[in-house]
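Mind looking over this structure? Questions follow.
The complex appears here minus one protein chain, its other protein chains still in place.
We just call them A and B in the order they show up, numbering each chain from 1.
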Amino acid sequence: MFVEKGANLGSSNSLAVKAGKFFLTVSKRGMVGAAILCIICVVAIFAPFVAPYDPYVLGSEVLQPPNRAHLCGTDHLGRDVFSMLVYGTRVSLIVGVMAALISGLIGTIAGGIAGFFGGATDRAISAIVDVFLMIPTFFLIIIIVAMFGSSFVNVMVIIGLTSWPSNARLMRAQALSIRERGFVVGARAIGESGWSVLFRHVIPNGILPVLANTIMQVAGAILTEAGLSFLGLGDPNVISWGQLVQVGSTYLTSGWWVSTFGGLAVVLTVMGFYLLGDGISDVLNSLSSGEWR
Amino acid sequence: MKHNSNASGKVPSTEHAHRISTDVWPNETPLLSVKNLCVDYRTPSGLVHAVQRVSLSCFKGESLGLVGESGSGKSTLVLSVLRLLPRTKVIESGQAFFKGIDLMKSSQEEMSRIRWTALSIVFQQSMNSLSPVHKISEQIEDVYRVHQPEATKAEIRAKIYPLLEMVNLSPRILDLYPHELSGGMFQRINILLSLVHNPDLVVLDEATTALDVITQGQILDELNRLQEELGQTFIIVTHDISVIADLCKRIAVMYAGHIVEIGNVESVLVKPLHPYTCGLINSIPPLTKGRKKIVGIQGELPDLRQTFAGCPFEPRCTEAMEECKWKLPELKLVNVSDGELKTEDELRQGHFVACHKYLGEGL
Partner (left out) sequence: MVTILVVLLLNFLIIHLAPGDPVRILSGMDNPSEEVMEALRVKYGLDKPLSVQMFNYFAALLRGDLGFSISYNLPVAKLISEKVGPTLLLTFSSAVIGLILGASSALFSSRRRVVWIDTVLSFLSYVFYSMPSFWLGLILILVFAVNLHVFPTSGIVSLREPQIGIMYYLDVLWHSFLPVTCLALINFPIYYRITHSSISSVLHENFIGLFRATGMDERKIFGKYISRNAILPTITIFGLQIGYAVTGATLVETVFAWPGMGRLLINAVFRRDYPLLMGIYLIMSVSVAIAMIVVDVLYAVLDPRIRYT
């Protein structure tokens, strides 16, 4: 689809620049995703400077439609919606990235151990993975959040703890094939310990597809968090986009802008992550198809 | 999916293309005559000169073997002649006359008419050469109906049964799925597929390479039988000389996109002239004579992105001369047999070599 091939790399010195250029030329959609995410990250980091108002401050201009003073209008408490969107980037990014990180870490290690060492450990881990993959996770999350509380950290951790199996499966498949490769067998032969081989050779070489999957999980985590907030199971103390949509839904007819812009922010950010994740997959595919030396 | 099509499903035929599948070709003129064919691949790192000014001929009833190591350009050569290379990725020039028509100048439609009716190809066996979710019989019927859309199942079966017999396959195989076949059976089906419309020429592109020796032997026997009983002509592309020795009358040796030697099999294999050919033959362990020291050819293939002025084999050649570095040797007729050759017979029986060692000599 958006994949572009056949460009000359030119002569750049640093590896990072070369890698960046390579990435850009291979996958157009990855590029678009990266661009979107850059903007979102900048907004998140510089939120106090980007947002025209303090989002927590209640104002007197209640339920104003979008106008010059308030780009996205105000909510029922007079808070500027645009500023809330800006600060919401922080929440979404943190929840998404942290949840995906937890999932990625646990999944990579579990999958790596299962695939590399095999045997009973593999069977045990694979059984757990199978059970998890069968359970409808969104509902598990709802139930657990309801039981343990809906704080920001809880949501993050619970999402992470319920999504690691897909990473584990991927990593396991990678480990299974990498452990037969020459350099791994060689490392074992010269006496390198199993754990060392796992972490220094097997995992780094198999990490790319897991990385792509993890990035998709960031997107999924953001969507899940939005869903939880919408259901009233999110952290009420932080401003999140899901919360915006939920709040706005109670007066949808009189203030459509609150929900609408809240959701749009989600769509844009999530799309950025999906594009980026697909971009990494594109890179993987073009590497394995051997078009580059 | 609704499609608007300009045809009812039949391939539009041109004058020439229609005649080509029905004309019987005489024995004296070459069935296939390639002249100065060049093929370059476009890659991110530049143009790769895979085939460089290749000329060769193949006569009816006399199979031609094309031998060379991986990367020599032999597959590219035949794929180009068959016009099966992706048009956006290659640059082709030269001529390839098949039964009087220059294939390099033919349109896609003309080629569709020619391919499979007069000229077909068998690829190297690989697991997905046939659709895994359809039965063998169905796929054979579909291929048959490309050129005979009105054929009934019974007609097709009648046509297929003798071919099945010739390649030692039981008719039961028709009801199977591809994954149920062994490698050898699978390849036999591929060969059968190439023969359904009685083509004049069949190209076998590394067709036995992926098979074990025993199966390979069996298939070679079957190919021999096809040659003798049906008068089938083959072009065999391989890196295994023994295959050619068995089946072919003529042999052409390719190196780095060039033809370096071409001649009758007895002539070339018994008295190889080009240093590369000698190296190839010396690297085959003999079956009958005593143990001999096996000598490989040192060095590796040149980078085909570069253009050389001289002979491409020069860096690896043990007999290289000063001239070889800067002058590309032309393919010239060398008189190795006793007696003169008639001019008409030159192309058919002459022994040609592209090497400065022999360029001083000649007719």
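Keep in mind that, in the parts below, a residue touches a chain if its C-beta (ideal position, glycine included) is under 8 Å from a C-beta of that chain, and two chains touch if they have at least 3 such contacts.
Since this is a predicted model, take the numbers as computed values, not measurements.
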{"item": "Chain not shown, its touching partners among those shown", "value": "A, B"}
{"item": "Touching the absent chain when the full complex is considered, from A:Asn67, A:Thr121 or A:Ser249", "value": "A:Ser249"}
{"item": "Where the missing chain touches subunit B, by residue", "value": "1, 3, 5, 9, 11, 82, 84, 111-113, 115-116, 120-121, 123, 126-134, 139, 142-143, 146-147, 177, 179, 190, 193"}
{"item": "Footprint left on subunit A by the chain that the document does not show", "value": "1-2, 29, 127, 130-131, 134-136, 138-140, 142-143, 146-148, 219, 223, 226-227, 230-233, 242, 245, 248-249, 252-253, 256, 259-260, 262-263, 266-271, 274-275"}
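Just so we're on the same page, only the chains that are shown with their structure count from here on.
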{"item": "Centroid distance [mean C-alpha coordinates] between subunit B and subunit A, Å", "value": "52"}
